[in-house]
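This structure is in structure tokens; I'll ask about it shortly.
Every protein chain of the complex appears in place save one, which is left out.
The block that comes next holds subunit A.
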Amino acid sequence: MPTAAAAGADGTPPPVASHADRAEQLGRELDRLRDEIVAARGPDDARYIRTVIAVQRGCEAGGRLALAVSLFPPAWAAGTALLAVAKTLENMELGHNILHGQWDWLGDPAVHSTTWEWDFAAPADAWKRTHNHLHHTYTNVVGRDRDLGYTILRMSPDQPWRPAHLLQPLYTALLAPVFEWGIALYDLEAEAVAQGRKSVRAFVRDASGVTRKAVRQAAKDYVLFPLLAGPSALPCLLGTLTANGARNIWAHTVIFCGHFPGDVQTFTEDQLDGETRGEWYLRQIQGSANIEGGPLLHLLTGNLSHQIEHHLFPDLPSNRYAQMAPRVREICDRYGLPYVTGPLWRQYASMWSRVLRHALP
């Protein structure tokens, strides 16, 4: 990654130390920050995650109850809003982060990466492989990180252009409201079967896992709860659809803003050869983007608004990212590294301009 290390932010000439030395020095600084947070984890963090869990379940129960009587319009509005909040918290601050192993240190089987299952079409196990393993190891490496365009979008000039990419603004927009179903299909890695990297047997096993999960998810949201709502069945169904759609659009927005705003870099497979821990850190910084905002925004994004910190330390508790962010930013400044951040609207616009730009050859 010589580009970023070659010149300081203000265009000053590169320091005398070699790229490799500076990357190692950077790695040691970030490791020290990591150790500091690991040592500081304690009862307050435990209380934080348990509070979020309780709030999420409260919102979910309240939302379902309100939607059961949603012929009454204020109940529809309240129920839909509560359910959307519950689903968002469950997906991002709880599911995503717990499945990362961020809370394994609690030793609590109820909040653990090996036992948690989430309210999302993709089964936790399949998602942990494509996300925790493939995406977080090969972040933004063209040809290795399948999250770079999710196998259907072209997000970098290094990806070969195909005529189908002309339609990518359309299918990016269509993907957003059904994002969880897109992820469930994506996690099956059908293209890996075609390329011989995955056996047909494994594909069938994974596909039946997704089907089982998807049936339960759809039955609960779109059949059982509406039936229980009796005369309110239709508004209940529409409220649930709205809540799921809102959660999906929100998750899509946050995730696309985390890696695709304009200044975020992509990498080639050559750069993986002999990559050191310091260079891996460097790639995570250059391949991620933050969203600026208040504590509520951070909570509702599952702290993925601190995408840079998350990519540097995917297994540290999410509630600590806000505390780490100024430190990481200061380190980036000192090393002349980009720290891509901005308000949601700007990151969102920038992400879209990239989708549009790469639709063309």
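Everything that follows uses one rule, which is that a contact is a pair of C-beta atoms (placed from the backbone, for glycine too) under 8 Å apart; a residue touches a chain by one contact, two chains touch by 3 or more; residues count from 1.
One rule holds in what follows: contacts and distances are computed from a predicted model.
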Name the absent chain by its UniProt protein name; which of "Stearoyl-CoA 9-desaturase", "Hydrogenase nickel incorporation protein HypB", "NADH-quinone oxidoreductase subunit E" or "Molybdopterin converting factor subunit 1" is it? "Stearoyl-CoA 9-desaturase"
Out of A:29, A:45 or A:187, only one touches the absent chain, namely A:45
Contact with the hidden chain, among A:22, A:87, A:128 or A:252, goes to A:128
Looking at A:109, A:196, A:295 or A:326, which makes contact with the chain not pictured? A:109
Touching the hidden chain in the full complex, which residues of subunit A are there? Just list them. 31, 34-35, 38, 41-47, 53-54, 57, 61, 64, 100-101, 104-110, 112-115, 117-119, 128-129, 132-133, 136-137, 213, 216-217, 219-220, 224-225, 228, 277, 280, 314-315
